[in-house]
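Complex shown without one protein chain; remaining protein chains in place.
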Amino acid sequence: MATTVEQPVDNTVEIPGERAPLVLGGLDYAAITTTVCQVAERRRPPLAWYIAFWISFPIMLMFGALIGHLFLKGVGVWGNTSPEYWAFDIVNFVFWVGIGHAGTLISAILFLFRQNWRTGINRAAEAMTIFAVICAGTFPGIHIGRVWAFYWLFPIPTEHLAMWPQFRSPLLWDVFAVGTYFTVSLLFWYMGLVPDLATLRDRAQTKLPRMLYGIFALGWTGSARSWHRYEIAYMILAAFSTPLVLSVHTIVSFDFAVSQIPGWHTTIFPPYFVAGAIFSGFAMVVTLLVPARQWFGLKNLITIRHLENMNKIIIATGLMVGTAYAIEFFIAWYGGVESESFAFQNRVFGWYSWAYWIMVTCNVLVPQLFWFKYIRTSPLLMVIICLLVNVGMWFERFVIIVTSLSRDYLPSSWTYYRPTIVDYGMLLGSFGLFMTLFLLFCRFLPTVAISEVKNVAPRPHH
Amino acid sequence: MRHKREAKITSPVITLGDDSYRIMSIAGFVGIAGLVLAFVFALVFHSGSAWQRFSYGYLVNFCFYTTISLGALFFVTVHHLNRAGWSVTVRRIAEILAMAIIPMFALFLPILLPLLVGNSDLYVWNQPGWTAAYAGHTLTDLEKLKGAYLSSGFFGIRSVICFAIWSGMALFFFGQSLRQDVSGDPKLTSRMQNWAAPLMIIFALTLVVSSFDWEMSLSPMWFSTMFPVCFFAGAVMSGAAAIALVALLLQRSGRVTDEITVDNIHDLGKLMFSFIVFWGYVEFSQFMLIWYANFPEETFWFKYRTWNSGWMIVSIVLLIGHLFVPFLALLPRTLKRSRKFMIGATVYLLLMHWLDHYWVIMPQIGFDGKDYAPFVFSIVEILSFVGLGGLFVAIFSFIASNRPLVPLRDPRLSEALNYSNT
Partner (left out) sequence: MVSTHAHPDHAKAHSAPRPDSELIGLLAEFEDQDALLDACEHARSSGYKKFDAYSPFPVHGIDQAMGIRRTMLPFFVLAIALGAVVLGVGMQWYANRAVFSPLFPGFDFIISGKPLWSLPANIPVAFEVIVLSSCFATFLGMWYLNRLPRLANPLFRIERFKRASDDRFFLMIEKSDPQFDADQTQEQMRGWGAAAVEAVRLDLTDHQIPLGLRRIGLITGLLLLLPPALIYRAQHATNPEPRLHFMPDMDWQYRFGAQNVGPMWYNDRVPQFFFADKSVMRLPVEGTVPRGGLETDIELFRGIKAGSKIPDPSTAPPLPTTPPADEQEAAALALAQAALEPEWVTTFPAALTVDQAMVERGRDRFNIYCVVCHGYAGEGDGLVNERALELAINSPIQKGATTNATWTKAKSFHDPEVAKQPIGRIFDTITNGRSTMGPYGSQISTRDRWAIVLYVKSLQKAWIDPPKPTIPAANVPPGASDARPSNVSPTEGKSDEKTDPPLLDTKGN
């Protein structure tokens, strides 16, 4: 079976002039194939997988039940009231879309930046992207009120409606942005999967897997002429995905920034949201991959170096987010607009200051621990920090949405937002959905891009 | 890889050598003459507001050349931050351009000193009661609030700190890099890599501060949190363009012909391309958010850049010339791999970057709170462009002088030489 012997090679140290190895354990091509494929091929996944699955799956079912409850009872089951017309629903939406940015970032931007280490993690990150966008799309989908009229969001010519979507509304831009992002991520992910599905097809011992993998592998042979077009197509998709991934969170930020609510209208929102999205997405990738590499014996392919690099990106994007907080505050003061400076004072010292300080602690202060090499190379500590980062990023959206809405221009309508049990249940339920999909992915599909890792693996010596 | 090129410097000429003195004297002369002429023409054509006109023209060009230098400094820092391999061969040029930030501080004094003696031709906030132009009467509270930040003394302190930090960074990277030419010690690379991360943070913060100070405070009532990002995008684009242009011109004069490969130029072209798109993205976002939300305290800045017919044309030229034209021109790979084409493209992009600063700075001239002066193009700006340009070139050749124009013994030299973009 797989050679998962831990070699005493510390690939986090790189002597300038020699690139640190990205595949450890002296794995050759065949061993890489076996290491990845054994997860899908073995009869039983490890016990940890079962435990995780049987926790996530009922939570996912609960999510479905709560959505049904919402359909039958109406959006009143949530705590949203005037003036907090947006609350947990949109917080969760922005949170999950943000998580969904890491995958495409890794597969597209790091590809264009020629960061070879992305090969070990891109497959799992892309899958995570797709599942996160599914979770994200659920929330605006169910918060529109009359759910059965969702198709009004699309420009479908109908005689009985005699109506078209309003293309000047940022909420409609969201539909197009998230829809495009999901579709393109799916295409990108599937295209990357095809050669690996061919590997699984060629290794399959029984008929059903061979047939299923075979159908989805589309008859891939690995011909050089195919590879040529495939690589160019991959590059083009990466080139389109890069502005796409920026545009998605940019457009999500437009939902807020084009409005006139104090604390929402600030021009730095687009890049600040994008940086925040990458920040939380990477944290989620680290959170998922640390246990996955442990359970599925992928430590030689997803090495500490991969994780360390991700942690470095987490510091960088965390600092970008922190800088954006600072610029926002500075301009709120420097601009001299009363409502704006009030909104920011209210964030820091107002009723929701607890949320604000959770956000600052988790997003700006905690990631600074990654400056210490011991912390950023310790799997346990990095998972803890990354979980905190995602807590912080969830609260960032909460602070932006709820604080600003609950204290708008009319003091007479100020209220204190209280989520209901259904709100909490749906937040938890979306994690159940996400984890269930991710665990199924780990079980049945190659978690690591086999062909891409082979390209950066050390050359075999004959 | 089956056929690997050795990590060896093979070009016959890798320094400016004696030419540096010739360039220095000619460019220096052109520079001083240009600035003197600019002032003379300002006196002739703008007799009532000669110093104001000269200062504005000077500020446009100062910002233009400084952002080139800052873009190069960013390039060097990010090179080390990412442990990049491909950009080793062009890194020395970037280091020299970054070093130019030190003398740029001397060229900042014509802006800073008049401010300290109380002149408000350039920065209106330097005069008490400036809000009256906007509101009809003095807004004492607002002036007090903004005065805490926009005061000549604090402005001077901030500028000195920014320049000190940038100079320190440039000196550090240049010094370590030159030491490595002699010793070839890979530890120097490691040291630069370790320092790159904290330095990058300081660099980002100083860039934010200087963009607010130099350009945004020209219109002290206006504010936009995106402004530093726009400034940064232009700086990085112009930095990459300047590095590529210098590299190509050096190669034309028969220097470093073997080391800087066509793939390096191709990569720089991609970098410019990406930052053109990024510039378009942030500028569009800034415009769109202000346009859509339609707050009067923000829209006026764009209003006078689009309602006045002259400035409207400049805005459109900037949109098309700084975004659409280079987007299409830098898209085909064959063009990015053509050295001849890239000389033209980099010159063009630098001119567009100049127009970017011109568009931000110049409409403020003669602003009385209600209306801006109509678009008037003056030879003063051109002459300051030539003048400061001459001094910038002289500075470059002074720093380059006899120093090698490629890192001689960088441990990743072989990676850069062997990189192929296929």
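The letters A and B name the chains in turn, as written, and every chain counts its residues from 1.
The rule is simple: a residue touches a chain if its C-beta (ideal position, glycine included) is under 8 Å from a C-beta of that chain, and two chains touch if they have at least 3 such contacts.
Bear in mind the structure is a predicted one, so any value in this text is a computation, not a measurement.
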Given that one chain is not shown, what are the shown chains it touches?
A, B
Which residue from A:W164, A:W354 or A:F372 sits in contact with the chain not drawn here?
A:W164
Answer key for B:Y21, B:F154 or B:W291 versus the chain not shown reads B:W291
List the residues of chain A that touch the chain left out of this view.
1, 28-30, 33-34, 38, 41, 70-76, 145-148, 155, 157-159, 162-170, 172-173, 176-177, 179-180, 183-184, 187-188, 191, 195, 198-199, 201-203, 205, 211, 214-215, 218-233, 236-237, 240-241, 243-244, 247, 251, 254, 418, 450-452, 454-455, 459-460, 462
Just checking the interface: what residues of chain B touch the absent partner chain?
1-2, 284, 287-288, 291-292, 294, 331, 422
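The rule we apply is simple: only the chains that are shown with their structure count from here on.
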Distance between chain centroids, defined by C-alpha means - chain A, chain B (Å)
35
List the residues on chain A that touch chain B in their complex, please.
14-18, 112-114, 170, 243, 246, 250, 254, 257-260, 265-271, 312, 315-316, 319, 323-324, 327-328, 331, 333-337
The residues of chain B that touch chain A in their complex are 82-83, 86, 142, 145-146, 149, 186, 189-190, 193, 197, 201, 204-205, 208, 212, 223-229, 274, 277, 281-282, 285-286, 288-290, 292-295, 297, 410-412, 414
